[in-house]
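Apart from one protein chain that is not included, each protein chain of the complex appears where it belongs.
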Amino acid sequence: MNKKYLLLAGIIIALGVGILFMPAKDTTKQVQPELLLAAIDDPSRFLTTDDITDRLVKKDPTLLLIDVRAESQYKAFSVPGAINMPADSLLTVASQEILNQGEIDKVLFSNSDVTSDQVWIICKRMGVQRIYVMQGGINKWFSTIVKTEKPTATASAKDLDLYQFRIAACQHFFGSPEMSVSPKKEAVKKKVNVVKKASEASSGGGC
Amino acid sequence: MAKNKRDGSFYINPYLGGVLLGLVLFGTYYITGRGLGASGAVKSSVVSAVHTVAPVHADNNKYYSKFLSDDASPMSNWLVFEVIGVIVGGFLSGTLYGRLKFKIEHSPKITNRTRLVAALVGGILFGVGSQFARGCTSGAALSGMAVLSASGIVTMMAIFGSAYLFSWIFKKLWI
Amino acid sequence: MDELNKTNRLTITVVAIVLVIIIGLVTLRRPDIKYTLNTSESLALLGNPALVITPEQAVSLLKDSTGKTMFIDIRNSIAFERGHVKNAINIPVRELFEKTSKATLRDIEKAGQKAIIYGESQQQANGPWMMLQQIGYKNALLFTGNYVQLDPNPDSITKLLPQFSETPLIDTAALKALTAPKSTDKTATKTTETVKKKVAPVKKEASSGGGC
Partner (left out) sequence: MVGPLIPMGIIPETWNNVIALLLGVGFGFSLEASGFSSSRKIMGTFFGYDFVVLRVFFTAAITAMTGIFYFDYMGWMDMSMLYINPYYIMSAIIGGIIMGFGFALGGFCPGTSFTGVAIGKIDAMFFSGGLFIGVFIFSELYPLFQGIYNSQNLGDAKIYDLLGMRSTVFAFLLIVAAVGMFYGAALVEKKVKKVDY
């Protein structure tokens, strides 16, 4: 009898030793490297500044802009309505709660789209859903929306529309003494639709 | 061994019983992602009984309404079926080993009446305690230990520690 | 305690369980690609200056031939055929995890070389570089510029493209001038246009009416 119990005790302790040597598992759910690489190769995560602005102007409730730059830069200037989540605070509980909201499109941006894309990769790896990157980042946003250039005289109607939209959006965010805001709002909304179609068409191979 | 197998004194090797129970517990985790339980079934039957008898009262009570609000919660049903299974399983084993018999088991030093009162009080205390700890010996302690949850191990130690202490106080009930 | 003496069934059960576990372990196939960094370690990759190669460093590395570095071109093969850094190896993003690619990368690692990942832009090289770092190629470095800056042409280094760098470009002067949105910054316009000519595929939308 005793011998058998010795054997059994040996077996369970051997199994225990086996457990002891199991590598520590990252308990967070992760996207497999192969799938992550495929996601990296897929440019659909990039949203253009115009599309984002369009949704901002429409006050789309499913849009959340996340500024991943340092807090000082965020305080200096950021896209209106964006929240700040410095890259190094990505793994905090508070940040995770924000990222794991299911029904919201989270758009990351930094000065360009390099840091934000790196953050995107880590988020994607952690299984965050509906997460995007603002193409070109805030620099691009600033140069297209805030400091938009007047198209040349030969520009196409599409470009003129886009220009109108940007001006209107900029006024929407920052106001303008020259034009009164209230009557223009209707115009903004109308233009918004036109522009969205136009930009979709252009990314489809217009150029 | 085969001779006395049906006289009610046959028990399987406790380690075998443990391994079998462990496999059942593991199977439960593997299939449902949750552990076993027993007091949860009592809770859901009490909640639904009160809800049937006095629905307004049940809705007003914060504790009942906690479990009534998600009345479609599959877990409460799940546990009731599981406990029905426990009774069936116990009955099968009792039949197999010849233990089906109405009887009151107690120390020779006490009367049947004392034993039944003690059992009832013990049951009441266990009922209260299991609600505090969010599970009983099987639901919180055993299932919790299998997944190394803190609540499981703390509850297990609290149960066995205090049971050890109190059992010596009430030694007369048992030996 | 005579039930303690009956150990046969117990032994059989335990042995059966052990067999299942052993069979499981023997047939176990670990995925050959797995993360070696956890998420917080990956997060630490960001902004680590030791893991990136600036355009200036890259140009000097191109000049010396100590063989300590190897350029990995992650653009597609068509772009690679059209022109690439001397001695660069082409591993398109899509083929990063293929056997041959991994063998190449492993060889580079074994030879003690650094693998500099570059693409059309830093943006393009970014993902593959992070992927390689996360699956354990600690010698992978990110080139923080655009392919044009690796052009053998000596003045290419001056073609720094602020549009793609993480340097904040927003000037408060322009912010204050918001009420007059028509005013434009001439220098910014110029750089944008340079980008457009050199790196056509990066920009898709008709941002300032020049591209199309």
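Order of writing sets the chain letters: A, B and C. Residues in each chain are counted from 1.
We adopt the following convention: a residue touches a chain if its C-beta (ideal position, glycine included) is under 8 Å from a C-beta of that chain, and two chains touch if they have at least 3 such contacts.
None of the values given here were measured: they were computed from a predicted structure.
Novice: Where does the absent chain touch, in terms of which shown chains it meets?
Specialist: Within the full complex, the chain left out of view touches A, B, C.
Novice: Could I get the residues of subunit B that touch the absent chain, sorted low to high?
Specialist: Residues touching the hidden chain, for subunit B, are 11-12, 14-36, 38-39, 42-43, 45-47, 50, 61-64, 74, 77-79, 81-94, 96-97, 99-107, 115-116, 118-171, 173-175.
Novice: Mind pulling the subunit C residues that touch the left-out chain?
Specialist: Subunit C touches the missing chain through residues 1, 17, 21, 24-25, 28.
Novice: Which parts of subunit A are in contact with the chain that was left out?
Specialist: Missing-chain contacts on subunit A: residues 9, 12-13, 15-22, 24-25, 27-29.
Heads up, the rule we're going with is that only the chains that are shown with their structure count from here on.
Novice: Does B-C or A-C have the larger number of C-beta pairs in contact?
Specialist: Here the pair linked by more C-beta pairs in contact is A-C.
Novice: Express in whole angstrom the distance between the two chain centres, defined as the mean CA positions of subunit A and subunit B.
Specialist: Here subunit A and subunit B have centroids separated by 50 Å.
Novice: Whole-Å distance, subunit B centre to subunit C centre, using C-alpha means?
Specialist: It comes to 56 Å between the two C-alpha centres.
Novice: For subunit A and subunit C, what's the span in angstrom between their mean Cα positions?
Specialist: Roughly 19 Å, centre to centre.
Novice: Which positions in subunit C are in touch with at least two other chains?
Specialist: 4, 7, 10, 14, in rising order.
Novice: What are the residues of subunit B that contact at least two other chains?
Specialist: Touching at least two other chains: 15.
Novice: Which subunit B residues qualify as touching subunit C in the complex?
Specialist: Subunit B reaches subunit C through residues 1, 10-16, 19-20, 23.
Novice: In the complex formed with subunit C, which residues of subunit A make contact?
Specialist: 1, 4-5, 7-8, 11-12, 15, 26, 28, 30, 32-34, 36-37, 40-41, 48, 50, 69, 73, 76-77, 87-88, 90-91, 110-115, 117-119, 121-122, 125-126, 136-140, 142-144, 146-152, 155-156, 158-159, 162-163, 167, 170-171, 174-178, 199, 202-203, 206-207
Novice: Subunit B touches which residues of subunit C in the complex?
Specialist: Where subunit C meets subunit B, its residues are 3-4, 6-7, 9-10, 13-14, 17.
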